[in-house]
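What follows is chain A.
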Amino acid sequence: MGLYEVIELFQAAWTTMWIAAISIVIGIISALIIAIIREKKIPFLTEILTFYISIIRAVPLVTLTLFVFLSIPSFGINLHCITAGIIALTVNTTAFNAEIFRTALERFSPDQREAAESIGMSNFTFYRYIMLPQIFTISLPALVNEMSNLIKSTPAIAMIGVIDLTQVTKQISSVTYEPMPPILCAGVIYMLMISFLVKAQRMAEKKALRLAM
Partner candidate 1 sequence: MEDWITIWEARSIFIDGFATTLGIFLYSSFIAFFIGLLLLYFLENSNKNWQYLIMLFVNGMRTIPFLVFAYLLYYGLPELGIRLDGYTAGLVGLALYHGAYFCEILLSRRRVMPNGLIEAALAHGFKKKTLFVRMILPNTVMNSLPLIGNQLINCLKDSAFLSILTVEEITFAANNIQSVHYIPIKAFACAIVLYWAITLAIEFVMNKLIKIGNQKGFNHA
Partner candidate 2 sequence: MPDTTVIRIKNLSKQFNGVEVLRDINLDIKKGEVVSILGSSGSGKSTLLRCMNYLEQPERGKIFVDNMRMGVNESTNKPMTHNQLAKMREKICMVFQNFNLWPHLTVLQNVMEALLHVKKMPKKQAKEIAAEQLEKVGMEDFLEQYPITLSGGQKQRVAIARSLAMSPDVLLFDEPTSALDPERVEEVLMVMKKLSQEGYTMVVVTHEMEFARMVSDQVVFLEKGKLIEKSAPEKFFTNPDAIRVRQFLKLDPQ
């Protein structure tokens, strides 16, 4: 495996990383929105969201990715494989993050809301400065754990043609006829990425412990 192949490997690693990053960020934001909607118990919407979450948690990402990539063109939209991959990853991680936020919201003591109301604090201020920061900090370890899971599931998008870190190993070995070196390198790169997140999770746990709800 020569220099050219190593460069290909790192390019694919970069692809994996930025696709994951986008999905992670959008996934957290939309999950937060969903969690707040469910907390407000808006009638029709809550049922649909609960249904969506329970389905997504049961469906493999591979299946979901194929579903997204092959179904959306039926509506006349042409989808690049990377976009489809990001959509699938985001839809998947949103469901898990929404559950994480839901648990945190359930445990959030109503006393704090009562205290805020009793001093005349507006709803928006309460959410923005009191509730959401705490919810976020408490959920941080689980969210970081979900981020590692997302990265570990990114190989699913290889199925629709994205040259991610896992798919590139097949590409390289089809030229060099030596499958082990690129697979081992890819493994090491994944290990570095995930180990970094594991460290981040430990730091997040320490921070969350301070809130100890």
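Regarding candidate selection, all candidates are chains of the complex that A comes from, given by their letters.
One rule holds in what follows: contacts are C-beta pairs under 8 Å (C-beta built on N, C-alpha and C of every residue); 3 or more make two chains touch, one makes a residue touch a chain; residues count from 1.
Just so it is clear, the model here is predicted, and its values are computed rather than measured.
Here chain A touches, in this complex, candidate 1 (chosen among 1 or 2).
The touching residues of chain A, counted against candidate 1 in their complex, run 55, 57-63, 66-67, 70-71, 74, 148, 151-156, 158-159, 166, 169-170, 173, 178-180, 183-184, 186-187, 190-191, 194-195, 198.
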